[in-house]
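Of the protein chains in this complex, all but one are displayed in their positions.
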């Protein structure tokens, strides 16, 4: 199930338009190249529609959001919807400020997303008000204890938004309104590098761009691939290496990732 | 004196709000993680107060300053002052333009800083007009020859601003209005990588965030740690390595830095 998604990205080399924060923008561009796609970064509202028209998919990342960037994102997102091009939302810091809450509401009410990816607290911030919360306590990670409730939350949010929901963490959840997968790949070191979430969102955008009709499976493939890269990168770590080396190993691992390695190393199950 | 500062950062994992330039923003985030803290980057004036309220400390870096960013910085800085959260100022390029001079004046008159860190010419640009300059000639480095005058400048600027003053260079000076330390750690290679100063300011913000009552000692600890990382990184350099490898080794060294290694490797003295 995973190999053909990865192969399709490498074969079709989709052009992915990223509107993203400046902290991790270089890593997002390089991991987009590493996974076989081509990145284009642009944020002026004057060219938002033109650039989306050239691209195969769009990734909207709310990190370091500004009023100008939000306006450009709304325009790009709506144009992508018109053109039938998939849009990924990364709600960085959702809930951290009133500004982000309001911006998130605007994005969710104006743009249809193919995938929404965040950590548990970001996904909960989105869900808040949209779907009834039950059971998911305030822990910031998906655990064996809250897994069932987190899956339920993801499914209901998917139903409400029409998007595949990805909750990143020690265990990852990937769900649409009917099916849910739990992915066990990954490494604790991923949280010691800024931008592993942002990078995953860029990879998700590449994957759904070539598999528009099966966004759930495309998302599972991207999540497994990223997690497996985290494991491979961890294995490369030597005594003096730290989070900066790890960041490099992570992108390198995506560059060298092969569909067969992915199939063999992926650890996921339907929930 | 140094070990407990480093341990406190790793234990408390303070959230540090960085408003900074885009050249080195990724390195600042990753070295913040490497030293045991958590970075948050945000710059919209609409959320400046909200983000500061979540954070334990604030780092204002004037690199690539714009009018919009200055306005957000002023708001964030004043909010941090209200909430009793420490604020670090990195006056990048102070004196390079009328715009930076005026912006600096606004920041200094509106916000109380816990630490101000720059190279000798940046600190002199701040001092100019505020304190009488004597003796510190136009050399860009602190040397044995001008050390006494540079220490005096730092002390007087500290008295005027209430901030601990850090002058970075081959020798670093860390001073409040009464005491001054000279730090001898460091490597000439640090000047071959963009952003080692910016990274130190992020680390300083993490350290003073957990030691609000002893900013001088917290600052000495951060400066020694960064300088020692510079030395450790230099020792890792192999024949084909250059400044890009060095940048990675530097952040890696902070990630692996240990309080005992710091105590043993630190070379500083009260002046």
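Letters A and B name the chains as they come in the text, with residue numbers starting at 1 for each one.
What we mean here is this: a residue touches a chain if its C-beta (ideal position, glycine included) is under 8 Å from a C-beta of that chain, and two chains touch if they have at least 3 such contacts.
Remember, predicted model here, so these are calculated numbers, not experimental data.
Screening B:21, B:59, B:81 or B:119 for touch with the missing chain picks out B:21.
Only one residue from A:30, A:221 or A:243 touches the chain missing from this view: A:30.
Annotation for chain B: contacts to the undisplayed chain at residues 21-24, 26-27, 63-67, 93, 96-100, 192-195, 240-245, 247-248. For chain A, the list of residues touching the undisplayed chain reads 22, 25-26, 29-30, 33-34, 39-44, 46-47, 50-51, 54, 68, 232, 236, 247-256.
To be clear about the criterion, only the chains that are shown with their structure count from here on.
Chain centres here are Cα averages; for chain A and chain B they lie 34 Å apart.
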